[in-house]
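Okay, so here's the structure we're looking at.
On to subunit A.
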Amino acid sequence: MSKILMKGNEAIGAAAIQAGCRYFFGYPITPQSELPEYMARELPKVGGVYLQAESEVAAINMVYGAAGSGARVMTSSSSPGMSLKQEGISYIAGAELPCLIVNIMRGGPGLGSIQPSQTDYFQATRGGGNGDYRLVVYAPSDVQEMVDLIIEGFDVADQYRNPVMIAGDGMIGQMMEPVEFKTPVRRELAEKDWATTGTNGERERNIINSLYINPEDLEQHNIRLQAKYDLIKQNEVKVESYNIEDAELVIAAYGTTARIAKTAIAKLEEEGYKIGLIRPITLWPYPYDEFKKINPNCKAVLTAEMNTGQMIDDVKIAVEGKYPVHFYGRTGGMSPTPEEFIENIKKILGGEK
Partner candidate 1 sequence: MAKGRVEFKEDICKGCELCTTVCPVDIIFMDKTRINKKGYHPATVVEMDKCIGCANCAMVCPDLVITVERF
Partner candidate 2 sequence: MAVIFERTKGLTEVETHYCPGCTHGIIHRLVGEAMVELGILDNAIGVAPVGCSVFAYEYFNCDMHEAAHGRAPAVATGIKRVHPDNFVFTYQGDGDLASIGTAEIVHAAHRGEKISTIFVNNAIYGMTGGQMAPTTLIGQKTTTSPQGRTVEHSGMPIRMSELLATIDGAKFVERVAVNTPGNIRKAKRAIIEAFKVQLEGKGFGIVEVLSTCPTNWGMTAPESMKWLADNMIPYYPLGNFRRPEEAE
């Protein structure tokens, strides 16, 4: 399969179709609108359905209905729109329905801005909706990786009957990069015999529901969900790390910020610095164990994000006080530059080498 140049948002649509997604329910919001536009063009060509809902709230509930009916289905939005979907996502997690949810993050809070950001980390990983639920959250840092994660993400969603989120940002959504659509290595997936397709008089009724009016039943349900989440933690963590065994400082960053950090690391290496990187690809389940591999006499960990500090909480959990954890970030839609990282790192390491 040769590589083709594609805008991130459109590559998401192409990847989803490659993964067998045939239903998209969405709503326009910058900076992700190219995705619903792409799906409006392409899904009908493969016998799929694109539907623009009256709101993000309606869209996520259409996903609930379609997922409960056994379809591969997705929705996408951007930060404020993602806030509107939180109740629906909680219902989807509670009813254990597989689907893909794409968040092309933009500056917040409130209406915020339309430039890229990572300000929805807490919302995605700590649950923006009610209840003890979790989403598998992937944070791609380039368009090819996003494509691969989407294709795999649909399988993960089906395997665990759980919503899967792609946490991108305006930059990944808007930029064009060469991508290829590898035919996915398929996971062993069970039949969706739980889906509502009409009993046809041949089976018991299927019920899609998250209501358990007896607290004993709801507690048991939560215990089952937690067991699932533990399984996901064991099997589905993805992380990239570079040179952390003998680094004097390690940067923890994901998505676009990690790409910028790589440039800074390369430049600092030319000046004799040994800088490492831990790039979580799954924001949940978070790669806590990766931090155990850091060089014991590393001087500091620098968390870099496009927000005012959210993943830093997880970094602090991960390092368990072994290293001082610093933070550098830009927010509001601003993106950090390599030079800002370099200056910051030098300051932490006590000036020029």
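FYI, a residue touches a chain if its C-beta (ideal position, glycine included) is under 8 Å from a C-beta of that chain, and two chains touch if they have at least 3 such contacts; residues count from 1.
A quick word on the picks: all candidates are chains of the complex that A comes from, given by their letters.
Keep in mind that what you see is a predicted model, and the values were worked out from it rather than measured.
A.B. asks: Contact as defined above, complex as supplied: which of the candidates 1 or 2 touches subunit A?
C.D. replies: Among 1 or 2, contact with subunit A goes to 2.
A.B. asks: Flag every residue of subunit A that touches candidate 2 in the complex, lowest number first.
C.D. replies: 23, 25, 49, 51, 53-55, 57-59, 61-71, 73, 87-88, 91, 95, 196-201, 205-211, 213
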